[in-house]
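Encoded as structure tokens, here's the structure I'll be asking about.
And then chain A:
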Amino acid sequence: MIELRNIDKDFVVSKTETNHVLKNLSLTINDGDFITLIGSNGSGKSTLLNTLAGSLKPTKGEIYFDGVNVSKLNDYQRADLIGRVFQDPNLGTIGDISIEENLAIAFKRGQKRTLSWALKKNNLALYQKYLTPLNLGLEGRLKEKMSSLSGGQRQAVTLLMATIRKPKLLLLDEHTAALDPKTSRKILSLTDNLIKDNQLTALMITHNMKDALKYGNRLLMLQEGRIIADYSKEEKEKLSVDDLYQKFDEAEDLN
Partner candidate 1 sequence: MKKTFGKLLLVAACAVPMSLVSCSEPLTQIGILQVITHNALGLDRTGFIEELKDEGYEDGKNIKIITDIPEGDTSTENSMATQLATSCDLVFGIATSSALALKTAVSDANKSIPVLYSAVTDPVSAKLIKSNTDHGNVVGTSDAGPTEKNIALFKKFTGIEKIGMIYNQAESNSQVQKEECKAACQDLGLTYVDGGITSASEIASTVAGMIGQGIKGLFIPTDNTVASAMSSLKETLIEKKIVTVCADKASTDNGGSLGYSVDYSLLGKTTGKMAAKLLKGEDISTLVCSKSDSFPLEVNEDFFTATGIALPSDIEAE
Partner candidate 2 sequence: MNWSAVFQFIGTDAPTQGLIWAIVALGVYLSFKILNVADMSVDSLFPFAGIVSLTLINVGVPALLSLLIATLLGMVVGFINAALHVYLKINPLLASIIVMIALYTPNVIISKGNVTLAENMNTIFMTFDNIWNNMIATKIVVLALFVLGTFILIYWFFGTEIGLSVRASGKNETMAKANGINTNKTYILGLVISDGLIALAGSLYGQMSKHFSADAGRGSIVIGLAIIFLGEVIFANKSFKMSLISLAVGGLIYWLIIDIIIEIPSFNTNYLNLTKALFMTVIIGIYELKKKLAKKKNHQEMPKDNPEEVTA
């Protein structure tokens, strides 16, 4: 179980101006939740994700993973708990090195790195086993440079890398936004299957309201740093995209 307790996140813009991005935000993520997160630009979605990941530290409040306070840990210290897929397909992998080397790096996430050889012959078969279900034909291309893959293929591999060591939380930051619609659908489908098959806990930011309704068991709406709605699976199923827009408008009027 992952808890965010009373999180404030402020960004100091100038001597007189501070941007309060997250305002007293509390959230409990249960094991096995697949949460879709929507909100307008500036609502704090990415900030929330980065705070969970540890790239940003909260100004106030704490974060707990299974009862352990991780608020003070850096992103690389928290990495064994978290798998991340970024919006930019180039960000989650390294183009200059081979697919095998990329996987080797991901394989060591959360573990102590030693002076043993990084590309172990034994692991090669393992990587092939993981790559095969993706149906991209990559299992035969392990020695090739990552840069020879397309954006969609790179995101698929990033997804694999984020889950190759089961994370406590999978963070997806609009990870299909940079892909064309058909590829985007395939990647989302892949995401859904990976989460189901591995019983992962996941939080996915998306701009696409339809996808937000279609996937996951929980939908969160963020507005100006606050959670304005938290729908369970049953509630989600009854909603339409227009309902969501209406909810946003209501929240705005209240402000």
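With respect to how the candidates were assembled, all candidates are chains of the complex that A comes from, given by their letters.
Here, a residue touches a chain if its C-beta (ideal position, glycine included) is under 8 Å from a C-beta of that chain, and two chains touch if they have at least 3 such contacts; residues count from 1.
What you are looking at is a predicted structure, and each value in this text was computed from that prediction instead of being measured.
Chemist: Which candidate touches chain A in this complex: 1 or 2?
Modeler: Of the listed options 1 or 2, chain A touches just 2.
Chemist: Taking the touch rule as given, give the residues of chain A at its contact with candidate 2 in the complex, in rising order.
Modeler: Touching candidate 2: residues 53, 55, 74-77, 79-80, 82, 84, 86, 91-94, 96-97, 101, 104-106, 108-111, 113-119, 135-137, 147-153, 156, 161-162, 179-180, 182-183, 186-187, 189-190, 193 of chain A.
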